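Below is one structure, written out as structure tokens; comments come after it.
All protein chains of the complex are present and in place, except for one that has been dropped.
Labels A and B are assigned to the chains in the order they are written; within every chain, residues are numbered from 1.
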Amino acid sequence: MTALLQVQGVVRRFGGVTAVNQLDLTFSDGELLSVIGPNGAGKTTLFNLITGHDAPDAGRIVFNGRDIAGMPPERIAALGLARTFQHGRVFANLSVRDNVLVGAHTRLDVVRRSPPIIGPAVELVLALVRPPGVARQQEALAAEARDILGLFGERLLPRLDDPAFSLSYANRRRLEIARALALHPRLLLLDEPTAGMNETETAEMLGIIRTLKQRGLSIMLIEHKLDLVMALSDRVVVMDDGAKIAEGPPDLVRNDPAVVEAYLGHSGVGEGSVGPASPSSSPSSLGQRDLPVKRPGPSLSRDAGAPYGRAL
Amino acid sequence: MALSRRLLLLSAASVLPARAFAAEQILAGVSGPLTGPNAQYGAQWKRGFDLALDEINGAGGVGGRPVAYTFEDSQSDPRQSVAIAQKFVSDPRIIIELGDFSSPASMAASPIYQRGKLVQFGFTNSHPDFTKGGDYMWSNSTNQAEEQPKLAEYAIHALGLQRPAVLHLNTDWGRTSKDAFAKAAAALGAPVVATEAYLPTDQDFRPSLVRVRDAKPDSLVLLSYYADAALLVRQARDLGLKQVLVGSTSIYSPKFIELAGSAGNGVFCMTSFFPGETRPEVRKFVADFRAKYGSDPDTFCAGSYDTMVLFAALVRQFGPTREAMHDGLAKIQDVPSVIYGKVRFNAETRRVQAANYKYLVIADNAFTVWDGTKPARLGL
Partner (left out) sequence: MGSWFDYTVNGLIIGNIYALLAVGLALIFGVSHLINFAQGSIYTVGAYIGWTCVTYLHTPLPVTMLIVLVGCALLGMAIERIGLRPLAGAARIAPLLATIGISFVLDQVVQLVFTPDPRALPNPLPDWRLHVGSGTIGALDLLIAAIGIVSAAVLFGFLRFTKLGWAVRATALDRDAAQQMGVDTDAVNRTVFAIAAALGGLSGMLVGMYFNHIDPAMSFQATLKGVVAQVIGGMGNVPGAIFGSLLLGLTESYGVALFGSSYRNLFAFVLLLVILVLRPNGLFAPSRQAPPEPLTGTFIAPSKPVVVPPFVVLIALVAAAVLPLVPNIAYVLQTLTGAWLYAILALSLTLVAGTVGQISLGHAGLLAIGAYASALLALDLNMPVGFAVLSAGVITALLGTALIFPAFRLRGHYVSIATLGIGEIVGLVILNWESLTRGPIGVSGIPPLQLGGLALDSPVGSYWACLAVLVALALLQKRLLGSHLGRTFRAIRDDDVAARAYGISLNRYKGLAFAVGGFAAGISGAITAHLYSYINYETFTSQISILALTMVILGGLGNIAGAIVGAVALVSLPELFRFTAEWRMLLYGVVLLLLIRFRPQGVLGTV
């Protein structure tokens, strides 16, 4: 297998905190790799760095033979890298169908023209005139969107025209995955896809991810629910304090003393509430086997990034 | 109290034209600012109009019919002044339009008045192109091409100034005035050494004054309205500038004295209207104004008063129709005016000629007629 993604010596600091510290990671084509670790370990920051939402202070990120470190996210997406977000970022006022179609944005013929001014101008004219070719692709994509949503059974299909803000939390997570699939990604990054889901829903999601894997999709997964991680992963990477502390097949990693230490060792806060914004604190029947949450307050802001523009 | 009197006035103004005389009144339409940033000028207009109407209607109106006006608030906004123009044009009772205040508002409405054959009498519109909008655009606003050379003569010949610097409002009015003044001053052998254009919204003039000072002028000529002139004068004195200060007719207002405070003393200015004048029409106007409003009139009040008197005279001589207004303006002669003495229009330019200028100086917080004493020269 060839390396689809290589992360080499990546560092990202926020003020005095080093969120990702000298991280190395290799991801092979067709693999399902899980990244686990306590809250604040730097997992989401790592995702942000890979997908271009944040730029590393040092290091290289090579995707499919190209260094994408610091590249804007829209260009990385066009290279075939799709992600979901930890807190379920659907386009609230768009219908379920339109949310999926936005996922297919990079595949639109009308979008591919890139020379400045002329490219967008042509795109505008084509959007207004809508010649047969453009209309055909739109229809094909709309049909495909239905197919993708069909993956989730009857969860989303009846709500095709409903605005996304009317969906339940679990349905928003499903919609995010559907949107990511519409991009036809080479690599799919899932950030806690089952957060806030109950047992049945989690099991259902496990089945879906397994299906995707069987179809040959390369997936990188952040997840707190160990059952899910153990059942799906080819390989597991454990992060703590921004660094990789263990790596290997699920069973090996599970019994690694360093991993146990990382999860249970430094603090007694355990299952403390993280506040309303964190879905990972939602009740779940897999409770005892979930990864306990470490360092509640500050870790949240490290994972999710500091709130935007708020200083007094 | 000021408040209740104002309320009373307000209701009187809006109700009177509509109801009191109903069908038989002779009506002028006024388009001007009653709200918005220029509302102060609309308020002054009303005082002049109302005073003139007291006189005219007190003497039985014209041909037994009362003269009245309907004031539509445009906020000096062209979007509203054009709607008002259409409203006036469509209203057959209205035989002349007075206003608007600013050039953008007035001139945007001009095509509608021209098309509707209703005289647009812009009594504050000094924009050189205003009356070029068509043969229905007339103005008795003082003409800057005529006024500024007089101001230059006052500053350079009478006061003996050699190095004038000009500060002017950066509006069509200020710019036209500045160009006319600079031309006249150069012709008189004392070219302007520095000019600064400022925005109507400016309040802080210190840096502009320092810039002007560096050109080493012996005098500052203010082509300003009274409110900004007051700010300029105060800040010039705060900055320690000792130059002679000269203002255009537009700074003449009792408000200038109030706003400038003691810094206003020693400022020279010119005015086309001066309450201290001995002409009988001026004395009557000032006395009546004081009796009615408890304060001295300024140039804006005088302008609106004159305009209403002119309107009554037009109706009296040529009849109460729109066509009569248009034809009459070209012919009318010797209408008494507190600004011009006697008014007569140039049928070509559709403007008034030969205003009657007085030279003033402020002493002891009051405008007084200049006695011919030249100011002490700076040791420059």
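List of remarks:
Here, a contact is a pair of C-beta atoms (placed from the backbone, for glycine too) under 8 Å apart; a residue touches a chain by one contact, two chains touch by 3 or more.
From a predicted model like this one, the values you see are computed outputs, not experimental measurements.
Across B:M107, B:A185 or B:M270, the single residue that touches the chain missing here is B:M107.
The chain omitted from view is touched by exactly one of A:Q6, A:N64, A:Q138 or A:N198, namely A:Q138. The chain not shown here is touched by just one of B:D54, B:D129 or B:E323, and that residue is B:D129.
The residue touching the chain not shown here, chosen from A:L94, A:L151, A:I208 or A:A243, is A:L94. Only one of the listed residues, B:E24, B:D238 or B:E323, touches the absent chain: B:D238. In the complete complex, the hidden chain is touched by one of A:F27, A:F63 or A:F85, namely A:F85. Listed for subunit A, the residues touching the missing chain in the whole complex are 14-15, 48, 51-54, 72-75, 77-78, 82-83, 85, 89-94, 98, 101-103, 105-106, 108, 110-111, 119-120, 123-124, 127-128, 130, 138, 163, 165-166, 179, 183, 275-277, 304-312.
Against the chain not shown here, subunit B presents residues 2-3, 6, 10, 13-14, 34-40, 42-43, 71-73, 75, 78-80, 82-83, 85-87, 89-90, 102-104, 107-108, 110-112, 115, 127-129, 132-133, 167, 170-172, 174-176, 196-199, 201-208, 210-211, 213-214, 227, 230-231, 234, 238-240, 255, 258-261.
One rule holds for everything that comes next: only the chains that are shown with their structure count from here on.
One simple way to say how far apart two chains are is to compare their mean CA positions; for subunit A and subunit B this gives 70 Å.
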